[in-house]
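For this view, one protein chain was removed and the others were kept in their places.
Lettered A, B, C, D and E in written order, each chain numbered from 1.
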Amino acid sequence: MRRLDQIAATATFVDGRVSNPHNTTKDNLQIDHTTDIYKESTQLLLQALLRNEEVRNFAFIQRVAPPLMCRYQPKMKYGKHPDVAFLPMQPTPMRSDLSCTIFIADPSTYEGGELTIHLGSKPVSIKGKRGAAVFYPSTTIHEVLPVTSGERLVAITFIESQICDEKKRDLLYTLNEVAALEGLNMEWDNRVRLEHVRHSLHRMWSTS
Amino acid sequence: MRRLDQIAATATFVDGRVSNPHNTTKDNLQIDHTTDIYKESTQLLLQALLRNEEVRNFAFIQRVAPPLMCRYQPKMKYGKHPDVAFLPMQPTPMRSDLSCTIFIADPSTYEGGELTIHLGSKPVSIKGKRGAAVFYPSTTIHEVLPVTSGERLVAITFIESQICDEKKRDLLYTLNEVAALEGLNMEWDNRVRLEHVRHSLHRMWSTS
Amino acid sequence: MRRLDQIAATATFVDGRVSNPHNTTKDNLQIDHTTDIYKESTQLLLQALLRNEEVRNFAFIQRVAPPLMCRYQPKMKYGKHPDVAFLPMQPTPMRSDLSCTIFIADPSTYEGGELTIHLGSKPVSIKGKRGAAVFYPSTTIHEVLPVTSGERLVAITFIESQICDEKKRDLLYTLNEVAALEGLNMEWDNRVRLEHVRHSLHRMWSTS
Amino acid sequence: MRRLDQIAATATFVDGRVSNPHNTTKDNLQIDHTTDIYKESTQLLLQALLRNEEVRNFAFIQRVAPPLMCRYQPKMKYGKHPDVAFLPMQPTPMRSDLSCTIFIADPSTYEGGELTIHLGSKPVSIKGKRGAAVFYPSTTIHEVLPVTSGERLVAITFIESQICDEKKRDLLYTLNEVAALEGLNMEWDNRVRLEHVRHSLHRMWSTS
Amino acid sequence: MRRLDQIAATATFVDGRVSNPHNTTKDNLQIDHTTDIYKESTQLLLQALLRNEEVRNFAFIQRVAPPLMCRYQPKMKYGKHPDVAFLPMQPTPMRSDLSCTIFIADPSTYEGGELTIHLGSKPVSIKGKRGAAVFYPSTTIHEVLPVTSGERLVAITFIESQICDEKKRDLLYTLNEVAALEGLNMEWDNRVRLEHVRHSLHRMWSTS
Partner (left out) sequence: MRRLDQIAATATFVDGRVSNPHNTTKDNLQIDHTTDIYKESTQLLLQALLRNEEVRNFAFIQRVAPPLMCRYQPKMKYGKHPDVAFLPMQPTPMRSDLSCTIFIADPSTYEGGELTIHLGSKPVSIKGKRGAAVFYPSTTIHEVLPVTSGERLVAITFIESQICDEKKRDLLYTLNEVAALEGLNMEWDNRVRLEHVRHSLHRMWSTS
């Protein structure tokens, strides 16, 4: 995290509208992706993300976009929007199933700037701890409320999952958790049959 | 079973080709479905089928066609064929997911007449005990080999399942079995989460 | 057909807007469905429809709505619209996969009134012969152009197919036709394997 | 509602475990379904439910189970559980996509008894107003917390939707709402094209 | 286009049967793909294709095969055939969802050689202008009628779409068009909800 603070302090940040010119409600800054320090930041953030076993367990990661550092200064915000379904990427466009915000600045250092997700009838507002990561289906409507003081520093990234559908992903995650918690108490044959179901669902759901 | 023997002894049987005129390899007899005794036989057979918990557990029954008594006398047979996917029935056609043969005559009373199922690379031949029932996906290729002596008496029926796809049906059946065998040893919360997965799959798979 | 002409001549016709009040472009008449003569007309039309083998072969009929006689007098028309996906019906709503227009009046007796279907880039205009029937996926955009002289008399109905998706329905219809035309020349085993594929697709596609 | 109060006051209530004997955490009372007054209650509740346009708009109702009045006296509760995917019903089992609780007793007349739904990471607790109805996917884990004083009177029912998958149902509901709110401002052609998309999704999603 | 004319004039063309040896009705020439000038031609054609916004909007491009210049001299033709579903390509085989013909020679310079597509009941014949491109689902039956005079010069290529199913691709394209034409007149919230539906469909349909 410290190295990320240093990077944030020294790197060039540009107008965030470059990556979504059609959204007039977007008003933030993002690290200049043409610089070497940008590459270092994506490496650091990516490694941190993939080290986390919980993340690997529920996301069923197929591809990850390079995380991008974003800075919201007072009055900056990002109005309601879903993220797009496909990101231009080499060698082929990448489907974005999960969007992720990694909180870098300590929440006590800025006011406002809540990540607000409009899932179901009630919006959920989140202001994560330093180092925390929040995930939501990319096409969910969400927004970043205006920062009123201090500076919100986060990184955002996108994940293509082996399982596109979030309902199926949740069911398999739940089944895997039950197996992890109860598997050692089961008769070997039942445990293997449960493994058969889990792996079969994993395979089957990667294309439907 | 005894009542079925009596019915077989007294009921009229007609040429089986009436129910599949296009298949020139079909050569057997079936109970005349215009008689009252036919209705009695279907009731008896249906009740026997639905009493069986194992059947209910793996078939996820939505609809059942009236079972039909069939008789194969020496030299009779039914050549290789799959069953059709939809049966004319009131008020709407019924999809046939599972075909079922209920063996009525004791296998020691006739020779030949094996039910032979062509699944995968090797055919499987079955000559069930009196009262046994065999199920297979309706569209599988199968045949009844020629009877060489005695008389093969069976009933056949067809099941529309809540889960059309046999792979999905098998996975849910396996998961239900593991839950039945191991559920009481689990923490309540894990058991409920497993129930959530099972019921969600059941619902989801009824239309895909 | 003659009896239908008599019915058309004697039955009461009411404003067609009763069955689609939201569409302000609808301007036609339909037979009063509260009368006995309405019931007779639906029976006649339904029997004619189901007698047609070609219809049964490509529609894979699960349910049929009672056909409704409609009359377009000069200046009447029905503007661009898709039909709804579900019709209120007993005991449960019926999905409408195919819409059908049965032409009753001879096309030489009226001008205008073409059924125009907007499929792909070019609209197709149809004015069927007396007794002809035209089918199209219900949710396709279509319209009836204004009648300029004479009277357009048709019946319309809706079919729920065992196979919801028109692409899959077409593929199975094509495969069934190839089997009908070439099956007798094939080795028996290949013919049975082709039957296995056809019936398996029929079953599989009834729920996906 | 008054008539329901009267029914609640005079009808016989029996142990709720009859309808889910496997769940040892269920402890409530339900109206005796062998009585005439039970039939009257289901009629009243069903009509109230179907009168509600909002309900019809988001549930895409195919079938509804007869609503069942339930009473929770002090200390009664219903522990965590999902509802089953299929209910035994005539003429065929009914899939339960949505579970519904209709609140009859005024929430000020009893303490405890919250309906608590475990969706995502945080449970949501609901104590509806007299006459309110709450819906949730049937296979979601939920519970009724113990009543601590007074009496919780509700009715529960189950809906088979034309669209099994809740994600798809939500998307179509959203699209229909946008069309209802913005359709009149659109060019006619765009409005019809939007209708084409909506009806096509409705049809397509009834089987996948 | 001029550079393509020069390439056509100087490059070596070989028998087209090399890329589909099983189709005895194929009789045309194609640019020798072992030459450097071949590479230049694919670059030029690919850039032209991807510059076209209309193409990007309806094709939802995931991968594109290198376009191949083909020449039909008098009497040459390509009989009825569908294109294959998968093309050998590095690093993995590529699914071909859309086939594309780019017309290079001016249609006034040759007779015959119509691209004829057998979609539905009536074949559609196309002779595109210089620079025009025509797209159709790859597995549609199509043919090139015999050239009777002059020389037909075209390029063909194949696209793997993010959305395999053409019906789904069409629905999303229509919805995107309606949004583009009407979005600016909508209330912001409705516009964002429509975006949510569009992006959700895009994501969902990339695997089903």
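Just so it is clear, a contact is a pair of C-beta atoms (placed from the backbone, for glycine too) under 8 Å apart; a residue touches a chain by one contact, two chains touch by 3 or more.
These numbers come from a predicted model, not from an experiment.
> Tell me, which residues in chain C touch the chain that this view leaves out?
Residues of chain C in contact with the hidden chain: 167, 171, 174-175, 177-178, 181-182, 185-187, 190, 193-194, 196-197, 200-201, 204, 208.
> Can you list where chain E touches the absent chain?
79-86, 92-93, 95-97, 138-141, 164-165, 206-208
> Mind listing the chain A residues that contact the chain we can't see here?
Counting over the whole complex, chain A touches the hidden chain at residues 60-63, 162, 188-189, 192-193, 195-196, 199-200, 202-204, 206-208.
In the analysis below, only the chains that are shown with their structure count from here on.
> What's the minimum number of touch steps needed to get from chain C to chain D?
1
> Quick check on chain B against chain D: do more than half of the interface residue numbers occur in both copies, making it same, or fewer, making it different?
different
> What is the distance in Å between the mean C-alpha positions of chain B and chain C?
The mean C-alpha positions of chain B and chain C differ by 36 Å.
> Per the centroid of Cα atoms for each chain, what is the distance between chain A and chain B, given in Å?
Each chain reduced to its C-alpha mean, chain A and chain B end up 50 Å apart.
> Which positions in chain B are in touch with at least two other chains?
Correct list: 193, 196, 200, 204, 206-208.
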